[in-house]
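Could you have a look at this structure, given as structure tokens, before my questions?
Showing subunit A:
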Amino acid sequence: MAQMIANAVSQAGANFVDAIRLFLPRVVTTISIVLAGWVIAAVLRLVVRWVLGWLRFNAACERAGLAPLLKTADLPPADVLVSKAVFWLVWIGFLLSGVDVLGFTVLEGLVASFVLFVPRLIVALGIFVVGLLAANFLWRATLLTAVNAHAPSPRLLAGGVRWLILILAGAMALDHIAVARTIVLTAFAIAFGAVMLGLAIAFGIGGGHVARRFLERQFPGERAEPKGEDVSHL
Partner candidate 1 sequence: MAQPSLLPDELVQELMAVGQVDILVGLPTLNNAATIAPVVRAVHRAFARHFPRDRTVLINSDGGSEDGTRAIVRDLSMDEADTLLMRHSLRTVHRISAPYHGVPGKGSALRQIFAAADLLQARAVAVLDPDVTSVTPEWIQALVSPVRNQGYDFVAPIYARHPLDGPLVSQLVRPLVRAAYGLQFAEPQAAEFGCAGRFAADCLEQAVWETPLAQYGIDLWLTGHAVAREYRCCQAPLGPRTVAPGSQRPGLAETFGQVVGSLFTLLEAQDASWLSRTGSEPLPALGLAPPPPGDAPPIDGERLLQSFGANLRDLRSILDAILAPDTETALEEASQVRTERVRFPDELWVATVYQFLAAHHEGVMRREHITQALLPLYLARTGSFVLQHAGTDAAAVEADLEALCLQFERAKPYLVQRWTRTTPR
Partner candidate 2 sequence: MVPQPPSGGADWYKDAIFYQLHVKTFCDSDGDGVGDFRGLTGKLDYIRDLGVSCLWLLPMYPSPFRDDGYDIADYCSIHPGYGSMDDFRAFLDAAHARGMRVITELVVNHTSDQHQWFKEARSSRDHPRRDWYVWSDSDDRYPDVRIIFTDTERSNWAWDPVTKQYYWHRFFSHQPDLNYDNPAVREEIWAVMKFWLDVGVDGFRVDAVPYLIEREGTSCENLPETHDVLKFLRRRLDEHYTNKVLLAEANQWPEDVRHYFGDNDEFHMAFHFPLMPRMFMALRLEDRKPLVEIVERTPPIPDACQWGIFLRNHDELTLEMVTEVERDYMYEEYARDPVARINVGIRRRLAPLLEGDRRRLELMNGLLMSLPGSPFMYYGDEIGMGDNIYLGDRNGVRTPMQWNGGWNGGFSSADPERLAQPVISNALYGYQAVNVESQRRADHSLLNWTRRLIQARKSSPVFSRGSIGFLKPVNHRVLAYLRTLDREQVLVVCNLASTAQAVQLDLAEQAGALPIEMFGKSVFPRIGTSPYVLTLGPYEFFWFKLRRL
């Protein structure tokens, strides 16, 4: 009996030792992968920062209106942000493949889904960034046009346009990574509808004459230019 126990124990011990003997190199491998990954990611971060700096990425973001947005969100400058994102993506990739080496069956699916998830995340991010750019561009265009057309509350109008597009882009991005699809859809519908309604009310009540002027300009008939407007500035 005791022999049996001893056998079992020794067997278990041997097994454990075996397991450890088998597992230890994996851990070492994992640690080295993780460490190497960190180093590679860090180097990549530097390279990306350098390349972006060379490309004057920050100035471009400034022009696209991204910079003030980051500032309001208390985020670092754009090139730092991008290089950080690259660092984390790369390092998480290494981390996961390191864990994978350990051979935990539970974690295996996670790795596989992360590999599948990364490109979608990138595309979603891309969608969002494009949306952000578009939102900013149209915000500025709307603001300037509204100011120069003497439309009432140009900032409200331009802000409405900006949020409309941001919401749309955000919803599209979330939809793309398939996060809480139903909720996103519902929330989007509600938010979009609200903004549209707000705009409609704003335009209808406050900007009726703007609309009229717009229509008049499109269909010139016996329109009467407001006095003073016909003075040529040239």
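General remarks:
Going forward, a contact is a pair of C-beta atoms (placed from the backbone, for glycine too) under 8 Å apart; a residue touches a chain by one contact, two chains touch by 3 or more; residues count from 1.
The candidates came about this way: all candidates are chains of the complex that A comes from, given by their letters.
Every value quoted in this text rests on a predicted model; they were computed, and no experiment measured them.
Put simply, of 1 or 2, the chain that touches subunit A in this complex is 1.
The touching residues of subunit A, counted against candidate 1 in their complex, run 56, 59, 62-63, 65, 68, 137, 140-141, 143-150, 154-155, 217, 227-229, 231-234.
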